[in-house]
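Shown below is the structure under consideration.
Note that one protein chain of the assembly has been removed; the remaining protein chains are unaltered in position.
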Amino acid sequence: MSAAEFTLFLEAAVRLGIPLALAALGETISERSGVINIGLEGSIIAGALGGALGALAFQSAGMGVMTGAMAGCAVALVFAAFVIGLGADQIITGTAVTLGGLGMTGAIYQARFGATGTELSLPTLQALPIPVLDRIPLVGSALFAQAPTAYLAYALAPALWYFLFRTPWGLELRAVGEAPDAAKAAGVKVRWIRFFATLTGGILAGVAGAHLTLAHAGTFAEGMSAGKGFIAIAVVVLGRWNPILVLFAALFFGAASALQFFLQALGLDLPYQLFLALPYVLTLAALSGWVGRARAPAALALPWESE
Amino acid sequence: MKPVLARLQGIERRFGSVVALDGADLEIFEGEVHGVLGANGAGKSTLLAVLGGMLAPDAGTMQVGGESVALRSPREAWAHGVALVHQHFTLVPRLSALENLALGRGRCTGLRGEAERLMERTRLRVPLDARIEELGVGDRQRIEILKALLRDPRVLVLDEPTAVLTPEETEGLFQLLREVAADGRGVVLVAHKLDEVLRVADRVTVLRGGQTVLTGTAGAHDIDELVRAMVGSDVADAMALGLPDVTTAASVPGATVSDQEATEPIVRLVGVGVKDGSVDRLSGVDLAVRRGEIVGIAGVEGNGQRELALVLSGRQKPSEGVADLPGGIGFIPQDRSIEGLVADFDLTENVALALHRDARFSRGPWLRWDALGEAAGEIRSRFDVAAPSVSTRVQALSGGNQQRVIVGREIGMASDFLVAENPTRGLDVAAAAFVHQELARLVAEGVGIALVSTDLDEILGLSDRVCVLAGGQLVSVPEGERTRVRIGALMLGGSGA
Partner (left out) sequence: MVQVRDGPRVRARESILIAIGAVVVTALAGAALLLAGGYDPLAAAGAMLRGAFGSWGAFTSITLVRSVPLILAGLAVALAFQAGVWNIGAEGQLYAGAIAAVWVGLVGGALPGVVLVPLVLLAALGAGCLWAVVPTVMRVRLGVGEVITTILMNFVGIYLAAYMVHGPLQEARGVFPQTDAIAEAARLPKLLPGSRLHLGFAIAVVLAVTLAMVLSRSRVGFQIRAVGASEAAARVSGQIDTRRVLVGTFLLSGAIAGLAGGVEVSGLTYALYENLSPGWGYTAIAVALLAGLNPLGVLVTGVLFGALQAGAGAMQRDAGIPAAWVGVVEALVILAVLGLDRVRRLRGEGA
């Protein structure tokens, strides 16, 4: 494999890993507050369609990212209403939200563009190379000549880390996820924090979906999220709920998805479906190997009754 | 007349259909330690929660520092100078002590310095950067008190602080409370152990049935009067009230077993150890229990009681050593609503938890629900469970009645041996007395009992022999040394120091 081929592989890895990173970073925040959002997949697909429709309506990819974020937020709002407002089970609610999100986006898409898939022509997010950095040999163009949403992910990881571990509000959020009763006794508003954390997750997942449509595929297709929401949840576990590690874990998964290019470049001819299944199998393997050592926020997924 | 720091009048509060407070009053003067007495369920914790801003009262007035207030959150309580130290620690285990102190205070530079100065002044030392989960019970309570004191309160309120302390630590705490009061503050102390409260309080208030029934200087009322005020009659379970003249096992009717059976142990643990990962929760435990005797196992929570109870009841195999157990074992776990019962199941199904493998109640793979229903009915009547029928979900029963179901079920299983883990925790006086009666009756029938309890009075009042569990190791207490001081010293041998 030549250097150019490696760079191409790395570039694909980053491009595929960025939506995972964005969604996983958002999920890290919500899980740190004790909420596991299985409906993340719903937020992503909503963001994908929302991004496409917004970009078409405003003829601007940037606006598409905004509408995608809003769509993802709306889905998370439904989830939060049931889980935090009513205290419903997080897992079943999340499953319902994902089903609803997939169904709704499919229905809206079919209604507007017909039952067969049409190729939409969307204004896309152009790659934005960062001067100097993109000249670094081998990795430069892969890491620093990506769409702006990629840079958002790079910036968010350390920012969220700082927020969680060095600010009082991050401390409150972590306390809510570990011991909500103790947090409440210390005067922390548990439900509000969980609410905002969940919405944050939804917004970032929406941006991830918009990235899928506007920077990656250039069009929308039903079910194009293909389980990325679930993989993102696994990425959070692998990254031990630490935003910086989560970013790396997501890029690692992007690499796994990009593996097909790598292997094809090596001249191997394996069944197409094997490559499609690879990220999921790898996720299972990674979860088996790593989980024993990582510890989730103690109150994760447990319902919390306030007085 | 000293200035009044806080005054609550006519406080009422209900939870659903349960009336917790029905017109309770409390007045705290400057410079005093004020004890709030009452049996379990009298409303003490609820009153404190109202004072601390955790709960809003349904009716009644509150004044703090002379002005009328309606506290809607702990934050408002702090703003008015009231700080509450909770009964069940409200610390986040995975955060450090300093982080716990900082929680909820917003941006606070210089907290570390402030905390260190406070630790100097009060002689309450804790390692600020250690995670709570690494610290013992004594340290955790110190951090809770520091958390409250850091808010510079005018009124410091403590809810059952001595439940987890050894006698020596209790004395240290009382000394501190006297100093805090002398500093011009008010200290409110809730407990249900009379003798402890009387040692430290200047004035007392007695709650019964959610109402204030007595208030005055501690010395002006004798013990009998206070007991009557707490319980409403002279007859009371002395152990539940922590009265000073607690008798030894001589008060328990003698076991009617033959000499042969009396010497042959039905339970024998030799060199038993339990590991949790790399930590030794129990090590080198030797214990024998004979028919018709109650062995009391005292100790501060967190020293291996859970593991010992699980091994003794056959629910867990030891990592090392031998546990020789008989066939018919009953187990009363300490967490009745989570481990003792399935909340969503009714009485019959909960009784079935113990009986469903018994051949008398099944026909092949099928259960005989009619027979199980009868068994549940017998338990309901014999143990006086206040439930309309055996099809009532146990969730709807009070704590005392839930415990009756568990006790009834497990005594039925305990043809040879019963393990009781903190069986009267959180029960009112009548329910606690009932449990003690049943234990005494059981042992008189020749069953052996292991009583694992953090309540020293319960242990001293019921046991034939006493052991102390400290740091995972079991130490026998010789007959002549069964005093609170001696046992307290042995308890200190483990963590919690």
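In order of appearance the chains are A and B, and numbering begins at 1 in each one.
Please note the rule applied: a contact is a pair of C-beta atoms (placed from the backbone, for glycine too) under 8 Å apart; a residue touches a chain by one contact, two chains touch by 3 or more.
These numbers come from a predicted model, not from an experiment.
The missing chain, though absent from the display, is touched by one residue of B:Phe174, B:Phe331 or B:Phe383; that residue is B:Phe331.
Only one residue in the set B:Asp58, B:Glu116, B:Asp344 or B:Asp384 touches the chain that does not appear here, and it is B:Asp344.
For the options A:Ile92, A:Leu133 or A:Ala159, the residue in contact with the chain missing from this view is A:Ile92. Touch with the hidden chain on the side of chain A covers residues 38, 78, 82, 86-89, 91-93, 95-97, 99-111, 115, 222, 226-227, 230-231, 233-234, 271-274, 276-277, 280-281, 283-284, 287-288, 291-292, 301.
Mapped onto chain B, contacts with the missing chain fall at residues 16-18, 313-315, 329, 331, 333, 335, 338-346, 349, 352-354, 356-357, 362, 365-367, 369, 386-389, 391-393, 396-397.
The definition used in the following text is that only the chains that are shown with their structure count from here on.
On chain B, the positions that touch chain A within their shared complex are 54-55, 73-75, 78, 86, 89-95, 99-100, 102-108, 147. If you check the complex, the residues on chain A that touch chain B are 168, 171-172, 174-175, 178-179, 181-183, 185-188, 295, 298, 307.
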